[in-house]
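This view holds just a subset of the chains, kept in their places.
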Amino acid sequence: MFSRILIANRGEIALRIVRACRRMGITSVVAYSEADRDSRAVQLADEAICVGPAESRRSYLSAPAILSAAIVAGCDAIHPGYGFLSEDDTFAEMTRAHGLTFIGPSPEVLERFASKAGTRTLLAKHGLPTIPGSGMLRDDAHAMAEADKIGYPALIKPSAGGGGKGMRMVRSARELQQAMTICRSEALAAFGDDSLYLEKWLEDNRHVEVQVMVDKFGNGVHVGERDCSVQRRHQKIIEEGPSPALSPGQRASLLDSAVAAVVAAGYENVGTLEFLLDKEGNYFFIEINCRIQVEHPVTEMISGLDIVTEQIRIAAGEPLSVKQSDIEIRGHAIEFRINAEDAENDFQPGAGRIETYLAPGGPGVRVDSHMYSGYEVPPYYDSLLGKLIVWGPDRETAIARSRAALEELVVDGVVTNIALHRALLGNDVFLSGEFTTNLLDRVGSAAFMATPKAAA
Amino acid sequence: MAGNTDERATIAHLADEVVPALIERLSNSELGELEVRQDGWRVRLRRGTDGAIPTVQPAQTTMPHKPAAVAHTADHAPRRDQPKGRVKSPAVGFFTLRDGVTVGSKVRSGDILGIVDVLGVRQEVVSPVDGVLKALEVESGQAVEFGQAIGRVEASV
């Protein structure tokens, strides 16, 4: 097992990894930018090392700075968290070349799953139904041709990264042409890479994903699925598990085929297979995330597993601590992303000083957040302030508890989307478990916020 | 009320202790811009930039360090104590002093005082002002983090 892990990330996930290290008796060293000096992860870590200025490109996204910090701090492994360098096969390769372990898939595995089109082909070969899509788009003409093959509506997606940036659904060649330019520039700004591809768009689809864990010995398990259909402009807002949209038979088929396919394709690490689900319950593989995800606590709450410690064990070459038959999904969990953004003002991100932060509590309530009263939210990074995760023996109880927890949560001093979450918990479509990924955008967040609060 | 003189003592304590602590907290921030909101009011501090590169304030942290778990900012010396002549590390890596440079050396603004080796790439450590190198806080071979104080140049008048 590792003795010192460099945590090359920030915010709530850096804190989450510090906690995992503490529990495993591993020394944690947080690599931070100058803007994150007063962050909770830096305070809590055993050690901390400043790697650059606020600008991500020169700190969290700088492979040489991160690697140099790891070497200088005497670390034997690097945990990249999510985003930033987490799926960068070149960085993983550099890490290995310097004799350190990248806590994630090996460079070869990352490379094998780097191309989204290639991954679809690979996993289709291993039995997964996949969504029709294109390879990397060379230019607009190529995009047009590919879109004609796939058929409209189609979704433009960036090859690098996720989170909704550089993504647009288009219904015609005209819309495609207009959107390509915007998507390229958004993708370039967000990921430093303007490669795009196309995917068939399913109307009224749901987003369901499967959490898998595969060790270096080819042992693979799934840990149930998460439903991430509550989205705004392709950004997940609420995630829950199990999915209310799957029958037991559909669920078993989805989970079993997902884990079988990735094991057969030689995947290794924790990972998430994302699927679109149509109205009939048919599922189509769209992409794989080769890293820990923001919404992993949903799975932790219903399985009792610690996904981050499992990930560290896998990277250290240990076998999985559980077999599929050991894993039992119990109850229902819902995660609410608490973002510093103004839902009433086109979700403009906010920053500033958290005057008062009071976390909710009680049975089944977990909060993963780097906030504290007096914390300055820097304006340079994403707007995620934390995650409220609520478990209940069933979905109805989880919702009742979530409502109570969201009423109790106080974040004062910066604008947040807490009111949107409260509104969503009063929405009949959400309550019925029939949310589709386009609903929030179609109806508009303002309409949701205006809905009178459901009686408790 | 018997408590009145006590309350005045409290007011004095608040003025002497609490307010300076708050001000220190504000001036300690290394952000280019700092906004403080409390109830109805809002204060915005914006730092000036002296050129193309923003004047990021240097880190004081010895590295690797163990931050005090309870004192959020107590382990960082106030930034306002940092003179213009502070020589800062441009990167995280291993420091090497340039041959011939010692405490007492006369230096000019932009002179290379040493390098920080970042995975084999040499990043220059430069003097921020004309003057005399008065102190070196890091030795050759030692690890430094980004923004770490390496030395101090006393500006010539």
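Note that the chains are named A and B in the order they appear, and that numbering of residues resets to 1 at the start of each chain.
Criterion: contacts are C-beta pairs under 8 Å (C-beta built on N, C-alpha and C of every residue); 3 or more make two chains touch, one makes a residue touch a chain.
All figures in this text were calculated on a predicted structure; none of them were measured in a lab.
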item: Number of copies per protein chain type, counted over the whole file; value: A x2, B x2
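Operating definition for what follows: only the chains that are shown with their structure count from here on.
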item: For chain A paired with chain B, centre-to-centre distance based on mean C-alpha positions, whole Å; value: 35
item: Of all residues in chain A, those that touch chain B in their complex; value: 29, 34-35, 37-38, 42-54, 59, 64-65, 67-69, 71-73, 98, 351-353, 355, 372, 374, 376, 378-379, 413
item: Contacting residues of chain B [partner chain A, same complex]; value: 29-38, 54, 56-57, 59, 61, 63-69, 72-73, 76, 91-94, 118-119, 121, 143-148
